[in-house]
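Okay, so here's the structure we're looking at.
Entry: chain A
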Amino acid sequence: MALPAEKIEAFEPRITAFVCNWCTYTGADLAGTSRLQMDPNVRIIRLPCTGRIDPLFVIKAFERGADGVIVSGCHPADCHYTSGNYHARRRFAVFNEILGFLGVEPERLTFSWVSASEGQKWREVVNDATARARRLGPFDAFRALAGRSA
Partner candidate 1 sequence: MKVGYYPGCSLHGTSREFDESLRAVAEVLGVELAEIDDWSCCGATSAHATNHLLSVALPARNLALAESQGHAEVLAPCAACYNRLAGARHEIATDAALAARMPELIGRPFANTVAVRNVVEVLHGLLPTIRVRAGQPLAGIKVACYYGCLLVRPAEVCSFDDAEDPVTMEEVVSATGATPVAWDMRLECCGGALSVSRTRSVVRLGRAILNDARAAGADAIVVACPMCHSNLDFRQSAMVRRGEAAMPVLFLSELVGLAFGVAPDRLGLRRHFTSARSLLDRVQPPAAAREVR
Partner candidate 2 sequence: MARIGVFVCHCGENIGRTVDCARVAEELGKLPGVAHAIDYKYMCSDPGQALIKQAIAEKKLTGVVVAACSPHMHEKTFRRACGSAGLNPFLCEMANVREHCSWIHEDRDAATDKAVDLARFIVEKVKRNVPLETIRIPVTKRALVIGGGIAGIQAALDLADGGAEVILVEKEPSIGGHMSQLSETFPTLDCSQCILTPRMVEVYQHPNIKLMAYSEVAEVGGYIGNFDVKIRQKARYVDAANCNGCGACQKACIVRKVPSEFDEKLGKRTAIYVPFPQAVPNIPVIDRASCAYFKAKAKGVKKDACGKCKEACSKGAIDYEQADTFVTEKVGAIVVATGYTLYSIGKDQPEGLRGYGEYGYGTIPDVIDGLQFERLASASGPTAGKILRPSDGKEPKRIVFLQCVGSRDPAKGIEYCSKICCMYVAKHTMLYRHKVHDGQATVFYMDIRANGKGYDEFVRRAIEEDGARYVRGRVSRMYRDGETIKVQGFDTLSGEPVVIDADMVVLATAIRPQPGIEQLAQKLSASYDAHGFFNEAHPKLRPVETNTAGVYLAGACQAPRDIPDSVAMASAAAAKILGLFSKAELEREPTVAKVDAALCAGCFHCERVCPYGAITRIEVRDRKGNLVKIVAEVNPGVCQGCGTCQATCPSKSVELQGFTDEQIWSEINALLA
């Protein structure tokens, strides 16, 4: 369900990004070094590799107030650890299917490849994910549930 225009203006989505240390984190560093201005809604959590990212992290982030989640790592074949990103890709291909079942609109989860040299692309990923979450409005289904059980 989309928000009316004036509410979209006021709503600042909270977005959590799980990124790998070697490609996307470094790419985000490059975006900084290049002074690429972007939406301030994303909070990065650094992990060594996308292979380390447990899908439960994503669910937990939604439960703890995220309106959108980004998972980003090295391009296929460029993984610092050779194949961690392939495991992540498979894991999230399956996880995407489950997300709807859990009551999360699949567009709230962004999966992308951003290399260490793609500061510009990181900015696009950040701004796109923010715009999408803004359009979808706050995600509070999980929090509502948590509140009821508490």
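Annotations for the structure displayed:
Going forward, contacts are C-beta pairs under 8 Å (C-beta built on N, C-alpha and C of every residue); 3 or more make two chains touch, one makes a residue touch a chain; residues count from 1.
Keep in mind how these were chosen: all candidates are chains of the complex that A comes from, given by their letters.
What you are looking at is a predicted structure, and each value in this text was computed from that prediction instead of being measured.
Of 1 or 2, just one candidate touches chain A in this complex, namely 2. Considering their complex, residues 14, 16, 22, 25-26, 28-29, 31-33, 35-38, 40, 43-49, 51-54, 57, 60-61, 64-66, 77-84, 87, 91, 115-117, 123 of chain A touch candidate 2.
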